[in-house]
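Here the complex is missing one protein chain, while the rest keep their positions.
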Amino acid sequence: MKPFAYQRPDSVAEAVRMNAERPDARFLGGGTNLVDLMKLGVESPGLLIDVSGLPLDQVTATDEGGLRIGATVRNSDLAAHRAVRDRYPVLSQALLAGASGQLRNAATTGGNLLQRTRCPYFQDTSKPCNKRTPGTGCPAREGVHRDLAVLGHSEDCVATHPSDMAVALAALDATVHLHGPEGERAVPVTELHRLPGDDPGRDTVLRPGELITEVVLPPAPGGSASLYRKARDRASYAFALASVAAVLTVRDGRVQQASLAFGGLAHRPWRARAAEDVLRGAPATEETFARAADAELAAARPLRDNGFKVTLARRLTVGALKELTARAG
Amino acid sequence: MDTTPAKDERDAGRLTPADDRSTFTLHINGTAQTLTLDHRTTVLDALREHLGLTGAKKGCDHGQCGACTVLVDGRRANSCLLLAVAQQGSRITTVEGLAEGDRLHPLQEAFLERDALQCGYCTPGQICSAVGMIAESADGFPSHATPQEALADDGPVALGPDEIRERMSGNLCRCGAYPRIVEAIEDVAP
């Protein structure tokens, strides 16, 4: 780890200004991933701008009936928030399925979105990795890749995004608000993370110096039920092999509205729109659910050793949708 | 206390190059400690290498084992991932700060009584984590193990074995003392 300067800005504007002056600056939230990566030598900022004390730590109602989540709201506080538990249980469940109590107490909403892949090659600076050092190659493709991507990967990168929270946000059509040197903008969370393509070094569409200030949830669809289901290698404190976030509205035995996202399968939380197209208006049956999963997973291109993820995602999807339907029942 | 004042004095008396270190105060177990530290120094290393408080353990240094768990403003955290410079003003409690004089904290007593430890290396982290965890549950924070129906309730979450196991899963124990740890916590939890 190289020495770095440390600053605590008083406002978002100041934070953004500080960052604009130093191309080697990074924003520090809870630090649960950034400090980890600095110790690994993957990140080596010259300046840390500690945004964890900025007044972005509130969860408030929006005029439209949604929720506005400050970027520094800690994962444990967000998961416990009354409105989240009542109206967006999928988000609460996703947060609680991730990491540990200690990590959730520290990790922030903005930081969780921006956490980086746990691909073992990315984390080891002694090995090639196109994401970490562009142009060096991707040894994961032919190497040890059981935990890596089956959807949307490229020749250059097969990394997965590790967040559980982001998968729920993707299914909830959240919007991410950004402040940068060129002003403010909002990006749908489903468009925040990129696919790797031939530029895997960039995880997101964030422009240099942009800071996530808040995440806004639209009102939960009336009559909807939601849940998050994750499969992992040990009972707790493990990343997803595959996960699904599902929001479903069933009326008179038919799917009225469905929103579905996968975790652990791709370089970004994978919003399953092809599956949703199959679901919408169709009878809420196991047969429909399987067809929907297949429609989405037809695009999967598993690597030598991770084909099981396709099966797992399919089963999780059918299971989650059945459970939500039974609840609506 | 086995502190190392020499190093701190040396640092304090030196011209700091550019801006890679700061002088600041940490509040540890009720005592204000003013230190000049490299910005890279984590709370864990500040405790262990600068303050002689070696109760918090370094098992992995990456937030993957929980041996370094301390309480920050009453909430448990992995001190290996907290930069000390970012914790100015926080109140930090380590395992050394739990007992009152010779009187052990009830969780320390329970761990002894239940033999909820073997090598002891994860133990301080387990105990600090349990203190924080019991408070979180009392404050109504849910966990992955909290039943759906209880999520609607704002009150304290009852700490049965399943809740304790899930909530304590951020603290690895390679000796496999988990069953005893759960029993010890059950003895103390409301």
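The first chain written gets the first letter, and so on, giving A and B; residue counts start at 1 in each chain.
In this text, a contact is a pair of C-beta atoms (placed from the backbone, for glycine too) under 8 Å apart; a residue touches a chain by one contact, two chains touch by 3 or more.
Throughout what follows, contacts and distances are computed from a predicted model.
Of the names listed as "Amino acid ABC transporter permease", "TlpA disulfide reductase family protein", "Xanthine dehydrogenase family protein molybdopterin-binding subunit" or "Phenylacetate-CoA oxygenase subunit PaaJ", the one that matches the UniProt record for the absent chain is "Xanthine dehydrogenase family protein molybdopterin-binding subunit". Of B:74, B:89, B:120 or B:147, it is B:120 that touches the chain left out of the display. Touching the omitted chain from chain B are residues 2-7, 17, 38, 40-41, 45, 48-49, 52-62, 64-65, 67, 94-96, 98-99, 104, 108, 111-113, 115, 117-124, 127, 145, 164-166, 168-169, 171-182.
Across the interface with the omitted chain, chain A contributes residues 1-3, 39, 41, 118, 120, 124, 126-127, 139, 142-144, 146, 231-239, 241, 308, 311-312, 315-316, 319.
Here is the rule we use: only the chains that are shown with their structure count from here on.
Chain centres here are Cα means. That of chain A falls 28 Å from that of chain B. Listing the residues of chain A that touch chain B in their complex gives 1, 3-6, 8, 28, 30-32, 35-36, 38-40, 48, 50, 52, 76, 79-80, 82, 85-86, 89, 92-93, 96-97, 99-103, 105-106, 235-237. Chain contact summary for the complex, chain B toward chain A: residues 17-22, 38-40, 42, 61-63, 66, 69, 72, 75-78, 81-83, 85-86, 129, 132-133, 136, 140-144, 146, 148, 151-152, 154, 165-172.
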